[in-house]
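Excluded from the complex is one protein chain; the other protein chains are retained at their positions.
Lettered A and B in written order, each chain numbered from 1.
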Amino acid sequence: MSYEAWILIIGSMAGITCGVVGCFLILRKLSMLADAISHTVLLGIVLAFLISQSMNGLYMLIGAAAVGLLTAVFVQLLHSSGIQEDASIGVVFTFLFAIGVILITIFADNVHLDVDHALMGEIAFVPFDLVQIGFLPPLPKAFLMLASVLIINLVIIVLFYKEFKITSFDPQMAAAIGIPVLLIHYLLMGMVSITTVASFDSVGAILVVAMLIAPGASAYLLTNKLSVMLLLSAVFGVIAAVVGYYAASYIDASISGCMAMMNGIIFLLVFLFSPSKGILSKRLPQKKLHEQIGK
Amino acid sequence: MLNPVDVKNLTVAYQKKAVLKNVTFTVPEGKLIGIIGPNGAGKSTLIKAVLGLIPKASGEVKIYNKKYRAKDRIVGYVPQRGSVDWDFPTSALDVVLMGRYGHVGWFKRPSKQDNQIARECLEKVGMEGYADRQISQLSGGQQQRVFLARALAQDAKVYFMDEPFVGVDAATERAIIDLLNELKSQGKTVLVVHHDLQTVKDYFDDCLLLNVETIASGPTEQVFTMENLHQTYGGKLAFLEQGKMMVEQK
């Protein structure tokens, strides 16, 4: 497959998996926690490397999922000790991220990971980093990681769709009918962690936040049905990835940065023009009403 | 005879404040029971502790003589309003359908039959015309009806309802009470947190007067007395004068 096709495929897969997971984050008001996790997985990746002395993707997934969950647990601990939630998040993620950055700079010589790469990703190099599994042709590592994570996420969401839905909508009721609310919470956090890691190589730690939150936020303004919201969000994720790539090659700038920007532009359009919840459509009926009253 | 709810010496504390102390009461089957007490008396806390949503410091709770497990699905719960996200992308019918989730079980989707039940429940509360409305586009009273329909869809034996009449107009209140009486006639037990002392005698067969401790519990005409109200509400005089009228009303 061509170089360009790989980038488009990988970007789109990141768009789908982030978009779908992001919807639940928005609905459960956990966006900032996702932002926090996307930062702290850096520590997980560094630790996985320092312990295993290899850049094996599997170790990285495990390390990232572990530190991601740790982040969620720390935030929960601080929050339940009486600190307001936004501040708990702020304290935990900045600390873990700071440790990650310090470790990288101290072990800079043997860590084949530089901070800029971790933050911004380098989707442009992704098609060259091939691995061979069994008798399959050599495939890009990022493709394999994203494909596995996408499948895992979709399977979990399909299996636990109604549990995710009810714990987001009405956690008290969910607990009352015996749904393990906390377990579902940590399951989602685990999904966020592995999604972040898998997207990490391609789009980087911070821009993955844009891919997680922006498509869902746009979809949220367009529909009153959860299933439609998930679908729209995935579609927006793909559009942003594809258009973002072409925009980046046109202006010759960071691909992941352009994908994040495209996500912002899609949101802006929806924000203005959404038929039911956009700000223009809200203005129009009022204006009509004023005109009618004026007559 | 089996009692639907049996609570012995229940004590619950948030951090370092005891909110319920040694609460003891039993509830007979097939009755409408009012839970009455001032704000902060621990009424919501009591319901949550009985349902196992918050840990108890000590004491014992039995539902039909067994320790309650959510998967027995014999308890329905209508939380105090405002505990949900009104902007959630979901319709009235969808909310009612959530009442079936306990029955549907893991990994499965609600069936056609579940859908049918949800529609019927929506009809019972007179909301069938609003099935596809997003829930933030309903009035307060309509939202309350939807949540009641969701509880009906749970098809439980014991219901706990936390302040279902708050923010509801007289017609809706009447409709809700009729529905509760219908549940009662089907042999179900309904516990309702209630604030309006004027209607207590009309609505409830039994009462639980609560203020951190149990003040009294039993049949309304025996329990709903001036003296007990005095104990429950403390020194709120003007309020109690009103109470006196209500006690003597019948």
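By definition in this document, a residue touches a chain if its C-beta (ideal position, glycine included) is under 8 Å from a C-beta of that chain, and two chains touch if they have at least 3 such contacts.
As a convention for this text, contacts and distances are computed from a predicted model.
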{"item": "Candidate names \"phosphoenolpyruvate--glycerone phosphotransferase\", \"Fumarate hydratase\", \"Fe-S cluster assembly ATPase SufC\" or \"Manganese transport system membrane protein MntC\"; UniProt protein name, chain not shown", "value": "\"Manganese transport system membrane protein MntC\""}
{"item": "Omitted chain's touching partners, listed by label", "value": "A, B"}
{"item": "Given A:62, A:83, A:187 or A:235, the one touching the chain that is not displayed", "value": "A:83"}
{"item": "Given B:44, B:172 or B:211, the one touching the chain that is not displayed", "value": "B:211"}
{"item": "Selected residue (touches chain absent from view) among A:126, A:146, A:192 or A:261", "value": "A:261"}
{"item": "Missing-chain contacts mapped onto chain A", "value": "26, 29-32, 34-35, 39, 81, 83-84, 86-87, 89-91, 94-95, 97-99, 101-102, 105-106, 115-116, 119-120, 206-207, 209-210, 212-214, 216-217, 220-221, 248, 251-254, 256-261, 263-264, 267, 271, 277, 279, 282"}
{"item": "Residues from chain B at the interface with the omitted partner, ascending", "value": "13, 15-16, 18, 21, 38-41, 87, 136, 211-213, 233-236"}
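Note that only the chains that are shown with their structure count from here on.
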{"item": "Mean-CA-position distance for chain B and chain A (Å)", "value": "40"}
{"item": "Complex interface listing, chain B residues touching chain A", "value": "48, 51, 53, 69-71, 73, 75, 77, 79, 83-85, 88-91, 94-95, 98, 101-102, 104, 106-107, 109-110, 134, 150, 154"}
{"item": "Residue numbers on chain A that touch chain B, as the complex places them", "value": "27, 29, 159-163, 165-166, 168-173, 175-179, 220, 223-226, 228-229"}
